[in-house]
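All protein chains but one are shown in place.
Residue numbering begins at 1 within each chain, and the chains themselves are lettered A and B in the order written.
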Amino acid sequence: MSMNTQGRPTSAGASGAASAHPTFTGNKALQIEEALIFEIGRPEVTGVDIPAPKKVKSRLGKLARDEAIGLPGLTEPEVMRHYVRLSQKNYGIDTGLFPLGSCTMKHNARLNEKMARLPGFGDVHPLQPASTVQGALQLIDTLAHYLKELTGMPAVAMSPKAGAHGELCGMMAIKAALEAKGEGHRKIVLVPESAHGTNPATAALIGFEVRSVPANADGTVHVSDVKAALGPEVAAIMLTNPNTCGIFEKEIVEIAKAIHDAGAYFYCDGANFNAIVGKARPGDLGVDAMHINLHKTFSTPHGGGGPGSGPVVLSERLAAFVPYPFVRVGKGYALVEEGGKLEKGEQPFGRMSAFHGQMGMFVRAMAYMLSHGADGMRLASEDAVLNANYIRASLADLMSLPFGNQPCMHEALFDDDWLKNTGVSTLDFAKAMIDEGYHPMTMYFPLVVHGAMLIEPTESESKASLDLFIAALRDLAMAAKRGDVDRFKGAPYHAPRRRLDETRAARTPILRWTKPAPYAEAAE
Amino acid sequence: MATVKYTKDHEYIRIEGDTGTVGISHYAQEQLGDVVFVELPAAGKAVKKGDSAAVVESVKAASDIYSPVSGEVTAANPDLEGAPATVNDDPAGKGWFFKVKIANPAELDELMDEAAYKAFLDTL
Partner (left out) sequence: MRYLPLTPQDRTDMLAKIGVAAVDDLFANVPKSKLLKGPVNLPKARGELEVERILGAMAAENISASEVPFFVGAGAYKHHVPASVDHLIQRSEFLTSYTPYQPEIAQGTLQYLFEFQTQVAMLTGMEVANASMYDGSTGAAEAVLMAHRVTKRRKAILAGNLHPHYRDTIETLSRMASDELVSLTPNPEDAGADLKAVAAAIDGETSCIVIQTPDVFGNLHDLTAIAKKAQDAGALLIAVVTEVVSLGAVTPPGAMGADIVVAEGQSIGVGLNFGGPYVGLFATKQKYVRQMPGRLCGETVDAEGKRGFVLTLSTREQHIRREKATSNICTNSGLMCLAFTIHMALLGETGLRRLAAVNHANACDLADRLADLDEVEVLNKSFFNEFAIRVPGDAAKVVEKMAKKGVLAGVPGSRLWPKTKGVADVILVANTEVNTDDDRAAFVAALGASI
């Protein structure tokens, strides 16, 4: 009989800081350094086997590409490892609580991914005959119905590709409506100082002149300030509601009325719609146009910065002014494109992009809505607001609230007043959160609050998750107050990278890999 | 000796004869942080007092530089394109932005002198 009689050491071994034990590879166990594909791949290698082409007479004329392109190829095992390692350097919603204010980082259901990949949605061409895509058009129409019902608005333009694109669509609709009324002279768009940067950028893009409306001490826009700014030249106001300070604009109905009385339109930035889905309808509040970020509110997901999708709901006053194409229901579903027969009142203003919008996102949003239902969407908004207020209430004694300890909507806004004289900045605090395993909150936005920290937990967090997050933030806050500056200034210590030199990146931009010069040349 | 005057937007103008050299104050460069890029006007460009004449960028901010006086731009600092850090290192000296031929010397009277600017900074 033979057996393994040699026991193995089981104690923890000697202690000591990890940094005292650098590794040969630079790797830290599961955290593996990864080279660029240009340093791994080779031009003669490929990870895709394609049979040889038929022998034919070339029709490329004199335009065949003769020069080397320089693209490296990787085999499938190399590709898998490269991207899996890269993924492990990323923080996602599935990693942990992602309290990025204004971004609504809620759970991304995998059912939605599965549905978008059904061949009947994912493998359908936008220019197939309408008779072969009736189900796809039905989905767009059904989603449109849901969006209209949730917002109390009679029309929706589906094609905008993201929130900012939706803003552009809404402002174009307003411009088209003004011109149709012979009021093209209205050139001024009012934008509160607390607005997202996209609002003034969008207005300016199509020739509007942007004028600021002040934010008040309580974090809201007052109807009196709006009235003072209104005049015969004003085309529209762009207002976010709930606003970027996390507060519902309590004079919104009066503001809408004042705008309409002055002959202008009310564009609402729908970035924060997640607070009020199923609780209040923008149409009931007097909004004329609002984009809905499907990737935020309906979780389609963020994907590292896109793709988004930004349908725009429109009031009766703007309903005629939609971009091409749009779905019309009659005998079956038809897609109305340029040159198509228009019905009374339809005055399309042009086209926002090729084809019909972000179908892949539509399917995901539809799956979200069908899953949640009217009851679940309402409850999700309530939970999102409840979670944000729970955080606010649990941190109000340690961190400062710029507008007092009043209820917030789905995000809680703190400023950096409580960090005064600690030597710790909002940025430092955010970086220390990374070491605690959290994605930082939105910081330095909105611009109207000094050192802003905007925390949006979403409805996807359990109470236990919130309690741990609150405990971690309390610990950090107390450390900052007692002068434990090192914990913050050098943070993050435990992330795949320490703080990155953004000044260097901007002063001498390196925006692509270039082949290193051969040694002899480099030495010259 | 050249006279230096300041605006409330933290530009300075150093006056030598009918030419002014425009840059940003030490305080302004500190507020901006590491300057990464400066966009300058071409020589020959006519500017009015208060016009945006240049842009200075740090990593997370972009600011317009308003001309403290009216006149014609006679030169832009050729060194800033390659070395924007000069604005941080020596704002009052090598980090100047552009030179302007002063059209209306009376406009200078509306600007602050060194002492007044210092007092102004204390109010911020």
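We take it that contacts are C-beta pairs under 8 Å (C-beta built on N, C-alpha and C of every residue); 3 or more make two chains touch, one makes a residue touch a chain.
All values derive from a computational prediction rather than experimental measurement.
Within the set A:Ala157, A:Met172 or A:Val313, the residue that contacts the chain not displayed is A:Met172. Residues of chain B that touch the chain left out of the display are 36-37, 57-62.
The working rule: only the chains that are shown with their structure count from here on.
Within the complex formed with chain A, the residues of chain B that make contact are 33-34, 36-37, 57-60, 84-85.
Within the complex formed with chain B, the chain A residues making contact are 444, 502-503, 506-507.
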